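Every protein chain of the complex appears in place save one, which is left out.
Labels run A and B following the written order; every chain starts at residue 1.
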Amino acid sequence: MAPRPVRPARITMPVSGSSPTLHRRARRAPRRFLERSLRGSGQVMFMNNPYTGLLNFVALGWGAWAGGTTWTVVLGAALGVLVATGAAQALRVERAARDAGLYGFNGLLVGAGIPTFLAPTPLMWAVLVFACAVSAGVTRALAELLRPWQVPGLTFPFVLTTWLVLLAADPLPGLATAALPQAGLAAPAVAASVAFGLADWVRAVLASVAQVFFVDDAVSGALFLLALALQSRRAAVLGAAGALLAVAAALALGAERAPVVHGLWGYSAVLTAVAVGGVFLPPGGRTLALCAIATLFTVLVQGATLTLAGTLGVPALTFPFVLGTWLVLLARGRSESA
Amino acid sequence: MAPRPVRPARITMPVSGSSPTLHRRARRAPRRFLERSLRGSGQVMFMNNPYTGLLNFVALGWGAWAGGTTWTVVLGAALGVLVATGAAQALRVERAARDAGLYGFNGLLVGAGIPTFLAPTPLMWAVLVFACAVSAGVTRALAELLRPWQVPGLTFPFVLTTWLVLLAADPLPGLATAALPQAGLAAPAVAASVAFGLADWVRAVLASVAQVFFVDDAVSGALFLLALALQSRRAAVLGAAGALLAVAAALALGAERAPVVHGLWGYSAVLTAVAVGGVFLPPGGRTLALCAIATLFTVLVQGATLTLAGTLGVPALTFPFVLGTWLVLLARGRSESA
Partner (left out) sequence: MAPRPVRPARITMPVSGSSPTLHRRARRAPRRFLERSLRGSGQVMFMNNPYTGLLNFVALGWGAWAGGTTWTVVLGAALGVLVATGAAQALRVERAARDAGLYGFNGLLVGAGIPTFLAPTPLMWAVLVFACAVSAGVTRALAELLRPWQVPGLTFPFVLTTWLVLLAADPLPGLATAALPQAGLAAPAVAASVAFGLADWVRAVLASVAQVFFVDDAVSGALFLLALALQSRRAAVLGAAGALLAVAAALALGAERAPVVHGLWGYSAVLTAVAVGGVFLPPGGRTLALCAIATLFTVLVQGATLTLAGTLGVPALTFPFVLGTWLVLLARGRSESA
């Protein structure tokens, strides 16, 4: 995901330059294109590292093999990052951002999200390719829109593009829905007493990490954490801690047990914790405190987005992460940079 | 509609100065006011040309005579452009924009839109006049809001103002609804096999053009295209081609046949195609490719807006055009202007 190269002194992890290259002498375009795409996969979790990106696909593959997602989703993810990376090239965006994979990760998520919710017809594949290409344009438009505040677009291009496609599926039955939540008016849920053992906690935390990629599987979650640790152990620890805090908060606030175990209350918090705690702010105690507050705020926004998106019949996606992280980056204000 | 005089070198059609004047020596205020209002009518389709604006009213009149709209709507449109043009004068906005009709076209659309959906009571006329005047203020506020990006406000003032009035009509039964869509939760439509003959195609394309003005009539659509061609044959061809592409895409994606024939899947695309292909980007192959992509994206957004607005019980209006065109203008970024 997108540590856009602004305020470079504040970015605490190596974003470019010092990160390993797959083929040091690879001058050939196809290899460079592949490396950019793998970095795009790594950037879903802010890692400008092709090996992280590769391991993410191993985790996706494990998820499909273990039944936590489908091979269609894995194929969509691969296609998505390739198409978006190519579209950014056609759009002639600045090369540094392309090289760092910053135009690929939203495409990967669009490509994984569409077959998670729509049935895999030929028409779906056509719309998927179109939407992944458009996501590169949305990424660029959003970068332009956010320029006055020097705040990154994060996964908002993915959220916006995927919401548009899923909302359009209702009046366009050529896009057959497979697993979309049914639209329903907001109604208070009933609190149930919940037994939640150690195994549930472990599964909920790891599934939260995996659900960033639409995978519902604990082993995949562990592999995604490992991929993070390849580049930054700090980020891996923060991601797991963010998931733990989100699971605890959701349970304390009475959330239904099943979605918690499946990681649906934690995936946005994982991203917020890594972004706020490990990527965009300087390390230190103050950052850790802000990171905890932002993670808890993300859980509240997750609940609000569930109600809002549920009324329209679409999933929440990672909008809570985007709102929570934008809030912190904007609230930080100018005082710190002065 | 609004090629706000930014980046003048990129605007490919004469926006001011070189366009014909109705009365070359008309010094008298009423005549100048009338000319400004007619230019406002022309600007619905980006044409700074009073004859285009006049012919648009002929097309509206034909639509009312043929039953594709009502005389109330025609009267509302006329009142709307006059009121908004007058309100802009009272607001003391910059004269060049007023002279070019850039403060009138949103008023015309508000004035046509309100009696399309609400019953023509005296209270409706009072609210219509108020809303058309407010639309000039919204136009100016939006211009101020968009100033950092030098992007035009397009028809968003019309969309916002009309949505507010129609949403307010529910708890304010003094505003009796006539033809508002019933609010309903999103539910997947059923795809039906569709016979769509040549006559259907022609009607769907021409009705798409006419629906920009809330008219459901093919002959009116042809007259609106003729009005476009008065100023720019390129724009007329792009508008028709945009409608054709949108109709084809909607049918391919399984849209219900009746709304397609009535132009309800094409009207936003008409505006996007003219704006992207003929007004805001320099002519060329790259622009044509962007124009096709933006038009297809507009069809997707049309579907998404139908779901969103349908949940609230209001029509989609031209929001898909606004979003699609803003996306292209922002995504174009700084590289082209450098």
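Quick note on the criterion: a residue touches a chain if its C-beta (ideal position, glycine included) is under 8 Å from a C-beta of that chain, and two chains touch if they have at least 3 such contacts.
Everything numeric here is computed off the predicted structure, so don't read it as measured data.
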| item | value |
| --- | --- |
| Full-complex contact with the absent chain, from B:Val58, B:Ala78, B:Leu288 or B:Leu312 | B:Leu312 |
| Sites on subunit B contacted by the missing partner chain, in the whole complex | 91-94, 123, 127, 130-131, 133-134, 137-138, 140-145, 148, 163-165, 167-177, 180, 183-185, 311-313 |
| Absent chain, residues of subunit A that touch it | 148-149, 185-191, 250, 252-256, 293, 296-297, 300-308, 311, 326-328, 330-331, 333-335 |
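Quick note on the criterion: only the chains that are shown with their structure count from here on.
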| item | value |
| --- | --- |
| Rotation in the CA alignment of subunit A with subunit B, degrees, nearest 5 | 120 |
| Gap in Å, rounded to a whole number, between the CA centres of subunit B and subunit A | 36 |
